[in-house]
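Here the complex is missing one protein chain, while the rest keep their positions.
Here is subunit A:
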Amino acid sequence: RWRLFSDLLYKHNFSEIIQRASKIFVSHSQITRLYSRFHSLDKGENGALSREDFQRIPELAINPLGDRIINAFFPEGEDQVNFRGFMRTLAHFRPVEDNEKNKDPSAGEPLNSRNNKLLFAFRLYDLDRDDKISRDELLQVLRMMVGVNISDEQLGSIADRTIQEADTNGDMCISFSEFIKVLEKVDVEQKMSIRFLH
């Protein structure tokens, strides 16, 4: 019975999915390809991806920030992400030029705006979603990226220095606006964009 349901999900609801998805990704062929990819990652064939499904990708498993990136797909407390959620997260990485084709003033800020790309990166640090990067949170991410190769003390002083340079309101944390200010000269659009070939 479950099998039949998932078959329906994939085959018959497909056009509806495409329609809703076209608000997130513009090109039909991109959506189809991403759907195909989603389906191939979905080993359980239940229309949703779990964290294990992502961890099966070797290149992601060896990425030092792999777990945090996977986390970005799962909303608070959820263990499964459906195709819509999958696309929404990936849409952050669409190039900014894509927006020229989709000028819809009522749509609100697009997912791939500079601001939202920065928010994606900010949330990699801000695990508890309190809109601040604390010293501990910063240390956690640092530790993930350097592994065992740097001592606690040295890492601590790197964290302290980073916070000191960014923190303007003296709360020893980095807020999102402070984060944006520090990175104002960085070419976020290029570094956080993926070019699709279709």
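Following the convention adopted for this analysis, a residue touches a chain if its C-beta (ideal position, glycine included) is under 8 Å from a C-beta of that chain, and two chains touch if they have at least 3 such contacts; residues count from 1.
What we mean here is this: contacts and distances are computed from a predicted model.
Asker: Looking at UniProt, which of "Phospholipid/glycerol acyltransferase domain-containing protein", "Defective in cullin neddylation protein", "AP complex mu/sigma subunit domain-containing protein" or "BBSome complex member BBS4" names the chain we cannot see?
Answerer: "Phospholipid/glycerol acyltransferase domain-containing protein"
Asker: Just name the one of A:33, A:51, A:114 or A:135 that touches the chain not displayed here.
Answerer: Considering all chains, including the one not shown, the answer is A:33.
Asker: Which listed residue, A:90, A:111 or A:173, touches the chain dropped from view?
Answerer: A:90
Asker: Among A:96, A:119 or A:166, which one touches the chain that has been omitted from the display?
Answerer: A:166
Asker: For subunit A, which residues lie in contact with the unshown chain of the complex?
Answerer: With respect to the unshown chain, the touching residues of subunit A are 11, 14, 30, 32-37, 39-41, 54-66, 69, 90, 93, 120-121, 124-125, 141-142, 145-150, 154, 158, 162, 166, 174, 179, 182-183, 186, 188, 191-198.
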